[in-house]
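The next block holds one structure in the form of structure tokens; read it before the comments.
Removed from the display is one protein chain of the complex; every other protein chain stays in position.
The first chain written gets the first letter, and so on, giving A and B; residue counts start at 1 in each chain.
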Amino acid sequence: MRLSKLAEKLQARIEGDGDVEIVGLAPIDEAEPGHLTFVANPKYGALLRSTRASAVLVGPDQDSAGRTVLRTTDPYAAFVHALALFDSRPRPQPGVHPTAAVAESATIGPRAYVGAYAVIGEGAVVGEDACIYPHVVIYPQVRVGERFTAHAGAVVRENVVIGDDVVLQPGVVIGGDGFGFVPVGDDVPVTIPQIGTVEIADHVEVGANTTVDRAAVGATRLERGVKLDNLIMIGHGSRIGAFSMLAGQCGMAGSTKIGSRVMAGGQVGFAGHLTVGDDVRLAAQSGVVRDVAAGATVAGLPAGDVALWRRMVIALSRLPELLRRVRRLEKRLQED
Amino acid sequence: MRLSKLAEKLQARIEGDGDVEIVGLAPIDEAEPGHLTFVANPKYGALLRSTRASAVLVGPDQDSAGRTVLRTTDPYAAFVHALALFDSRPRPQPGVHPTAAVAESATIGPRAYVGAYAVIGEGAVVGEDACIYPHVVIYPQVRVGERFTAHAGAVVRENVVIGDDVVLQPGVVIGGDGFGFVPVGDDVPVTIPQIGTVEIADHVEVGANTTVDRAAVGATRLERGVKLDNLIMIGHGSRIGAFSMLAGQCGMAGSTKIGSRVMAGGQVGFAGHLTVGDDVRLAAQSGVVRDVAAGATVAGLPAGDVALWRRMVIALSRLPELLRRVRRLEKRLQED
Partner (left out) sequence: MRLSKLAEKLQARIEGDGDVEIVGLAPIDEAEPGHLTFVANPKYGALLRSTRASAVLVGPDQDSAGRTVLRTTDPYAAFVHALALFDSRPRPQPGVHPTAAVAESATIGPRAYVGAYAVIGEGAVVGEDACIYPHVVIYPQVRVGERFTAHAGAVVRENVVIGDDVVLQPGVVIGGDGFGFVPVGDDVPVTIPQIGTVEIADHVEVGANTTVDRAAVGATRLERGVKLDNLIMIGHGSRIGAFSMLAGQCGMAGSTKIGSRVMAGGQVGFAGHLTVGDDVRLAAQSGVVRDVAAGATVAGLPAGDVALWRRMVIALSRLPELLRRVRRLEKRLQED
């Protein structure tokens, strides 16, 4: 695409040669001629000089360093827009592959694609424009909304309810049995039947090999626009509020409720039966063992206020020295 | 089911209207009319007033707050029993789906169900009443006992031996090659062939996307009634004793031995070549780097006695203040 054309689509102003042909996008330090890149953070401005990119999206105050730039108020948002324009990955054509095993009582909406060896169980309903890749397994009685994308190897267990515009990456498991066992000392623990389900609202996206367990009773719930990264475990009966995002390998035990717009770093653990308020932020590897108030930012194990945690970390690094100082004080006082 | 009938099955005593029809079960704060719920912990007794449930399982001393209750010595156990009574999830009918690829030399027991596109390799033996869902892959020479349940996408690699009444949730991998490589500096590490296997005893259940690696030699072993949650990693040559339960995302490196009736919280890590005794309890996110004596309760990284860990955590929160206090003491003494 010609740069002038791209600038128009991104509503950005060209400074430089608008005739150059843009063939792809790249990070600023990997870009080649023909690429568009971006500088959103002024601290990367120095890379403007060395990048081999043909054009750079920049903010209003960024010095262009003599390069061809596309000036815009939010260069990162414009880059995201450009990514969509350059997304050439083919979407499968509508149609049900002859090897897909679709139960007679299942309903597949118009324009859906169902790939090779996909299995759709009795009574399942999948909405229009679905894109069900090869080897997806939808158990009986599942209901799924419109524009559903499920990648290879994703599994949706029986009775699960999924809204519109949901994306499951490869290997996702929705509705596995929750981990419920009653220990009985020196005998096999009693299995608690997990007869509940999972309810997933619109615009939820779930990363590769993440698992969301079904509830013992009622439902495990992911609300509107929740985004889960890879290898996350959501325990039975938990609930995640709208627009919350959890990074890779977070784990939630059972019956914990997370509010809306919560952001968790990677490998955060949540104990069971807790409440985490809206707009909470959690540093990576935090261990949440108590309720967290709305708006808090927490870190550490047990997770606590991040400012206190930072002070503790600094103090901790001085602890061996502190031990020596206290020893000196004690000696001094003994000598008195 | 009529409440009076249900009370009889649960061996509970009705106080109130036994004619009400119970259509389902629910947690006390989500219950609707027609639901049975329970109060096991007196601290949730207050919810008895506000619940919309038609009946509540309660203990011997719980005030009924004017509600229809089913009185029993162990309301939680009775609720688990009720869950089984209300479990209406269909179990597939026996029979081998025409698309299942069962090797000629494989043996499938009577009344087994083998779903669409399941693959069962040469020489594999699966016991009676198995329930092998679509897209399960059983490699050659695997031996599995009776009443085996394997959900979609579960994979059992070659030569693995599995007992009776074992359940694998979707995406479980049993018998992947253990992580064994010899570093050789500036060349490709040498792969150590993992020619051992995995042995799983009766009544073991394994959560979604959990992986149990095969041993280099000998076997990785899960003993009777072990219960593993989701996304757990069991390293090659490890062993877990009877009735132990590990919560989500725990990880065991190779050749570590865990005793019987051990309970581990989520995200616990075990270094390799350790021994953890019987009846040990491990707090979530603990990091076990030394042997743990039978009966101990541990927490932290490195995992140590939980009481000491709690004291350390409290002391830690006072550490910044402690630094100031020591500075004051030093100043005071200098002034002397």
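Following the convention adopted for this analysis, a contact is a pair of C-beta atoms (placed from the backbone, for glycine too) under 8 Å apart; a residue touches a chain by one contact, two chains touch by 3 or more.
Note that this is a predicted model, so its numbers are computed, not measured.
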Of the candidates B:G16, B:G34, B:G109 or B:G287, the residue in contact with the absent chain is B:G287
Sole contact to the chain not displayed, among B:A26, B:A253 or B:V292
B:A253
Where the unshown chain meets chain B, residue by residue:
99, 101, 117, 119, 135, 137, 139-140, 153, 155, 157-159, 171, 173, 176-177, 179, 181-183, 185-193, 195, 209, 211, 213, 216-218, 231, 233, 235, 237, 249, 251, 253, 255, 267, 269, 271, 287, 289, 301-302, 304, 308, 311-312, 314-316, 318-319, 322, 325-326, 329, 332-333
Residues of chain A (touch criterion as defined above) contacting the omitted chain
24-27, 30, 76-77, 80, 83-84, 86-90, 97, 99, 115-117, 133-135, 151-153, 167, 169-171, 202-203, 205, 207-209, 224-225, 227, 229-231, 242-243, 245, 247-249, 260-261, 263, 265-267, 284-285, 313, 316-317, 319-320, 322-323, 326, 329-330, 333
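Here is the rule we go by: only the chains that are shown with their structure count from here on.
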Rounded Å distance between chain A and chain B, as computed from the means of their C-alpha atoms
25
